[in-house]
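Provided herewith is a single structure, encoded as structure tokens, for subsequent inquiry.
Now for subunit A:
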Amino acid sequence: MIDVYIGLLVLWPVAAGLASLGQRSPATRAALVMATAAVLAAAAVGLATQAPLTASPAFLASATALHVAQAAAFLFPAFFLFQGLKEKHALVIVFALMQLALAAFGEFGLAAPAAVQTAVAVDGLALALVLVVSLVGSLICIFALPYMKHHEEHLHLQTSRQPQFFMILLAFLGFMNGLALSNDLHVFSAFYEATTLCSFLLIGHDQTAEAKQSGLRALWMNSMGGVFLHAGILLIQKQHGLADIQALVNPALWSGMSLLPLALLAVAGCVKAAQLPFQAWLLGAMVAPTPVSALLHSSTMVKVGVFLCLRLAPVFEGTTTGRILTLAGAMTFLGASALALGQSNAKKILAYSTAANLGLIIACAGLGTPLAIAAGTVLLVIHAATKGLLFLCVGDMEQAIGSRDLEDLRAVIAKTPVTALAAVAGSMAMILPPLGMLVGKWAVLEAAAASPVPVVVIAMVMMAVGSALGVVCWVRFSGTLMSGVAVGPQPAHTSPLSTGLTTGPILTLLAGAVGLGMAAPWLNALLLGQGNPLAGGWGLLPPLFIVAMLGWIIGLKVLGRQSQARLATPYLGGLPQAQPGSYVGPLGRNWTLSEGNEYATEFFGEPKLTRLAGIVALALLLALVGGALL
Partner candidate 1 sequence: MNLNTFSLALAGLVLAPLLGGVVAGVDRVVTARLQSRLGPPLLQPFYDVGKLWSKVIAPASHWQGLFVRWALAASLASDVLLAAGGDVLMCFFVQAASASFVALGAFCGSSPYSKLGAQRELFQLLAYEPVFMVAILCLAKAAGGFDALSIMAAQGPLLFKLPLLVPGLVFVVLVKLRKSPFDIAASHHMHQEVVRGVYTDYAGRDFALLEIAHWADVTVVLWICSFLWATGPVQMLVTGLVFLFAAVVIDNISARLTWRTMLGRVAPITLILATANLVWLYLE
Partner candidate 2 sequence: MKMLPTVIANLFSKPATRNYPFFVREPFEHARGELINDIERCIFCGACARKCPSQCLTVTKDKTEGIWTLEFFACVGCGVCVDVCPVNCLSQKTTHRPVAVERAVITLRGKLPERPAKKDRPDSIEKTAE
């Protein structure tokens, strides 16, 4: 049964994707996507009931599968090389060649590693990623159905390119599941490259010049990550003759030894997780259709990076490498949060916020204590649900008003109330106690405080500042959506798509984000099992919940009562309104009341801050590798 679940999780989406390639009928495609979603959800839940477990399904463990993985190590770089040559992109070519060289060295220059005991190991972390991919990812694929239809109508395409799009989208889920489940480093690296390929294709999907350029940027950066990954794997193979991840993650194995291979793997994770200074590829990915961004940000791609780091975390506990990794993660949390605050492009805000929150998870991985890992895992899950929700909401609102700028989204609650409120709830889920992200943040801070080293103190202060930046960013985001008066010239109003296929995923994700958020303490406790160091802290959460719930119930009741009330005229320095949204001012002119957020550009201006934070982050990563060398 377990093998069936695993098979369904990995192979079904790939197969469904291939099937959708030949399909030009939207109905069939929709049916395929829905079926995939159902299958993935069922299989993931089925697997969850059996976890923790180990297995060796044939399609991952057989010699053929291993050969395929070995071949993939050449095929993917070869394809990247081809792309690089086609587009004359030097960096892509360089990293593809390096990858090829490393693959050749691994194949012919090194002894084969010891055979992997079990091909699949499902622990809490792997299960978390599988659930995220299968549930959140599937919902995003469903959302993509109406979105892509509308998107292509908007682009006036001659022939639909949706078959390719959905093929990659669905296959992506399968690769992600494979990546989460595989216990063999080589298989893992094959899936890793597969996700790089998928993201390259998806980002470039619209085939505009900007999309192509962004796709290539994603490609060269992630193949650079691939170089680090391969180098790390080869070093491990050389040092320990191991490819078994479970066996590898054993602090005893590494005591007294250089952590260089793990540091290289961590850097590969940082690249995938779009940590500073590698955030550029994730920002570029914004040009892709919203479901792609949603998928890349929430359930796939970037999660590969944090998953890899969390996997290795137990080894990092108490090591210098781990501490520098914590510092690097905290730096990204701080830098990206500050960058997010200076943005008015809603998707850029989401992108920087993703980088920031992943930084927090990576900081957890660097700490490596059980509490930190549990916190990181909880953050991973809840971030996926919340960020997925936020992306879908922004995508929906964007299609409703034709702009993704926060200033244009002002007072959008009047136009798309359900989506806007879902977005507000989502952003609240990012920052508010007792919801998940905040509980995660809290756990990280307390875990960090337990560390005896002053270096971690700096990371803690960075987290404190980053956390405040995040609060400001999200309150302002939701405040703007809910702003009282719709003001300023509004962009052309295009027809919103309010099908069940749009609101369905949004509402499901909303329930997930808030529900999981509420359950975070128990989720955390579940992951930690016995000996939970925060047991005392959790104990006080119930009264907190009771007070909070009381406030919420009373508040909602008041909302119900007030929602029909006649509103007061706005206070405009005593000036009366001629009509809503304007007043008669100097020169007899009718002054339109317009509002703009404050971005404090002298503090959070993008170019300056990017350079500054990038340099610091790069220095930290160099220290990470260099420190491991020593």
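The working rule: a contact is a pair of C-beta atoms (placed from the backbone, for glycine too) under 8 Å apart; a residue touches a chain by one contact, two chains touch by 3 or more; residues count from 1.
A quick word on the picks: all candidates are chains of the complex that A comes from, given by their letters.
Just so it is clear, the model here is predicted, and its values are computed rather than measured.
For subunit A, the touching candidate in this complex is 1, chosen from 1 or 2.
Of all residues in subunit A, those touching candidate 1 in their complex are 431-433, 438, 441-442, 445-446, 449, 452-454, 457-458, 460-461, 464-465, 467-469, 471-472, 475-476, 478-480, 482-485, 536-537, 539-544, 547-548, 550-552, 554-556, 558-559, 561-563, 565-572, 593, 595, 597-598, 600, 602-603.
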